[in-house]
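What follows is a structure written as structure tokens; I'll ask about it next.
Only one protein chain is missing from this complex, and each of the others stays in its spot.
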Amino acid sequence: MTAILVVLVHLAFALAITPVLIGVMRTVRARLEGRSGGGIGQPWRDVLKLLAKEPLRAPGSTPVLSAAPVLLMASSLVLSALVPLVSTLALPSVPGDLFVVVSVLLLGTVALALLGLESGTAFGGMGSSRHMVIAALVEPTVLLSIYAISGPVGSSVLSVIVAARSADPASLLNPVSLLAIVALVVVVIAETGRLPVDNPSTHLELTMVHEAMILESGGRDLGWLEFGSWLRLTALLGLVANLAVPFGVAPDASLVGLLVGVATGAVKLLLAGALLAAVEVFLAKLRLFRVPELLAGSFVLAFLSVSAAYLVF
Amino acid sequence: MNLVDAGLFAQLCLAAAAILLAVFAPVGHRNLAAGIGVAALGVVGAATGVTALLGVQGAGLRVPLALPGFDAIDPLTLAPDRLGGFFLAIVGVVVAVAAVFGIGYAHGPVASRTGWTAFAAFALGMQLVPSAGDALTFLLAWELMAGGSTVLLLADHAAREPVRRATLWYAVMTHLSFLLLVAGFGVVIAASGGTTWSRIAATSINEPLASGAFLLLIAGFATKAGLVPVHIWLPRAHPEAPSHVSAAMSAAMVKMGVYGVLLVVLRLLPMGPRWWAIVLVVVGAASALYGILQAAVQSDLKRLLAYSTTENIGLIVTAIGVGLLLRDSGQTGAGDVAMLAALLLAVSHAAFKTVLFLGAGAVLHATGERDLDLLGGLAARMPWTASAFGVGALSAAALPVTSGFVAEWALLQALVHANSQVDRLIAVVLPITMGVVALTIGLGLLTFVKAFGIGFLARPRTPAAADAHEVGPTMRAALVFGAVVVVGLGLVPGPLAEALATAVNAGGVGTVGATGLALGGFGVLLHPLALTLLTGAVLVPLVAVNFAIARRAPRRDVDLTWGCGGERTSPRMEYNATSYSEPLVRVFRGSLRASRSVDVVRADGAPLLVEEMAFTQETVDVIEDRLYLPAARGVRRFGDFARKLQNGSIHRYIGFSFAALVLVLLWVAR
Partner (left out) sequence: MSTTRLLKLIARTGRIAEPLPAQAETDASPEIQVREGFKPPRALRGSAQVRHVDAGSCNGCEIEIAAAFGPVYDAERVGARLVASPRHADVVAVTGVVTQNMAEPLVNTVGAVPNPRVVVSIGDCTRGCGLFAGSYAVAGSVDDFVEVDVHVPGCPPPPAAIVAALRAVTGR
């Protein structure tokens, strides 16, 4: 019962903070570039406008065109429910285990890839192909880095890992943890399509990865796609922030605990987003065929992290 | 006579009945009659297998053999134990589904009397292999299986040349595996003095012999299972066989190789040294990675599925190796889970591979094409096939909530919860294995998104694809049943795992919440039904909101997709399978060796104007290129050299006989 309350809090938190996170990231970027930007509320306005617009359907489309955005949104919501964003109290029957969380993430990835192919244009297929190659190459890093930090804890359930890390602050600074967190940051960048892997605001189709898959979608389809992608960023960034700095995450479903969890979660998430946006100002997008080198580098970090787990402990 | 024995006897009778139906049924009804006969054989086999899995152990069917001078031969026995029962169940269901599909699908040579007789014999052979209780029965059933499948492979040989070459490769590799098995079994029989499994298991065979037997047997079973480097028959034979036969071969026959491996390491030669487990892990991991890498760059749909089989069998064997290694180092909890994961992977692969191959068969039937580059837009024209194929692809990519997801979850739990601080070997093997498994999951995702997306979504690339129609009722029924099994197995992992755990003596496995799987030793659980409910709970309000919004701003139909404003875009400009995996070919160019050629046809009298361009990309199987072809060339060179001895002169031949006689006399007289 209380776990259901926690899930609801997670969902509400994720839904509320996501446009704010994107707004903060865009504003930080704008200010560093000398502009004013659209304001923190602009993403919210954008999404509401998109949801009110009509989607278009070209001849020969299948239901994938209308189903994929909703599925992406659903997978992102389930991801937010399972990841310890605010509290480490997990649902007893769906505890947010490593592979379950990664699979839910991959469901969203696949929905998007199929949407890209469904559009029937060369750009859609191109975006889909690049997106899947990046997803395939980032898999080993995801599993290995979470495996590394799950070793000392003895469990692969994300909530248990975060709870154990907050109970043992010394474990946050050892090499296993630091290497794994760095590898996870690269994972988040790759999975959510941020610089230097992908430029979310590019207009050049040949440089697109994520954008190319959604070129054919408009109106409320696009609204769900945008919001779903932003939610993925919230969930993953929130996870990494809570793994890196687990203080403040509520261990139970008490009112005070949840309030503290929401407040600290929001602060950590917005700070992480602002940091990410600030770093992006200094980065250019990597050529597609350099991205595997980046991902291989993150894999090496994750592998080193796992090796450090035996040497150090 | 208990249930299992009755079931075995019934299978023999039904096989005979199926053959009679195949031979004597009138031509118009032959497919239906023979198909039902073989399906019945499969169903009874599955029922027998499940009964044996649940622990019912009979005396078995025995046929005593009395050969003069061979006292060591025990009677031919058919007595499946739990493990054999499990594999028998898998084979039975696959055979039944493939036979039902074949009723609607089989046409031409494979629907002849020979075709259906061979199919019945093939099915019987496959069902007798796991039921065998001694080495001779095993080998006889093995040969029956091989013979039946070879005849079936030859079905279209008159129409297509690649079929002949594929059958040649297949026949050679199958008999290679048979010879290795004979050698291996020979060693253990000689050491134990008997041919039944119980006799062999009771003898403890000492070291050099045991390892020699292990290597021979594993090499033989690896060839049948399609592991690297003896997999090369798989991508040639499976595409050329008729689709229902491909499904049976890929989903059931290669499992016999897996059964053999489990038989050797769990029953015949248990308590082997550590390096045996390492061999299995290395071969399995290499097969998994190589298989999926090759699958990801194929544009022939059936070849893609064949390479995917290599990958999955590689994962199964890796799981077996990890299980042995962990059990050997005292971590029985994690080791048991790894063994359980191997069985879950086996049953999951059988389920989804059947659906995928039958789906490919339906596509071939409807369009005449196997090449993904020439398909597209089939989801609108063949919705049932597309949905079933989609479910199979979902399971192959190990996504929720399918059987593949449960199996991969179990494997990863075993890897994650093994204590790697125990010794250096495990500390090195586990993370590498985990990395390889993760990479194969990722590449598998790409492969099956490609297979489903390019083949079924977007618009048709050729008129053949545009004219596709949905397949007939029996084919649809087989596809839907297969898809239901894939999802069903994924929704009830608890009871399934509990039943399988007994087959490999795995403890610590329990059911939670009626369908969820709980690994008590680690305190983890997987409850796909709960996950589905959670997703449903999230989807329902989302869809409701979407619906409400849709009423205000309904979807509008327009004439054009957005193709940068032009009207000359055609479906030929869509991404196809070759282009989809192009980034992967670049990243892995060291192992994939793609060769590309661009042919340009220029206009007459205007060399700067291009009329036509053709781009071809071919990826070769590196192992075939670097290992087999040089070996074949070496054998041929030796043959050429040896031919010098055979120059036609009768004097030389008499001289050879004389020399041989002299040598024999010298040998005997020493």
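To keep things simple, chains are lettered A and B as they appear, and every chain counts its residues starting from 1.
In the analysis below, a residue touches a chain if its C-beta (ideal position, glycine included) is under 8 Å from a C-beta of that chain, and two chains touch if they have at least 3 such contacts.
Computed from a prediction, not measured in an experiment: that's the story for all the values here.
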item: Contact with the hidden chain (one of B:L560, B:M613, B:A631 or B:A659); value: B:L560
item: Interface with the unshown chain - residue positions in chain A; value: 30-39, 42, 45-46, 48-49, 52-56, 202-205, 208, 211, 214-219, 222, 281-282
item: Absent-chain interface as seen on chain B, which is shown; value: 556, 558-560, 562, 564-567
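Just so it is clear, only the chains that are shown with their structure count from here on.
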item: Complex contact set, residues of chain B against chain A; value: 377, 379-380, 397-400, 405, 408-409, 412-413, 415-417, 420-421, 427, 431, 434-435, 437-439, 441-443, 445-446, 449-450, 452-454, 457-459, 512-513, 516, 522-527, 530-531, 534-535, 538-539, 542-543, 546, 549-550, 552-563, 569, 571, 573-576, 579-584, 586-587
item: Chain A residues touching chain B - in the complex, by the definition given at the top; value: 7, 11, 51-60, 62, 64, 66, 70, 73-74, 77-78, 81, 91, 93-95, 97-100, 103-104, 106-107, 109-110, 113-114, 117-122, 124-126, 128-130, 132-133, 135-140, 142-144, 147, 150-151, 154-157, 215-216, 219-220, 224, 288-289, 292, 299, 303, 306-307, 309-310, 313
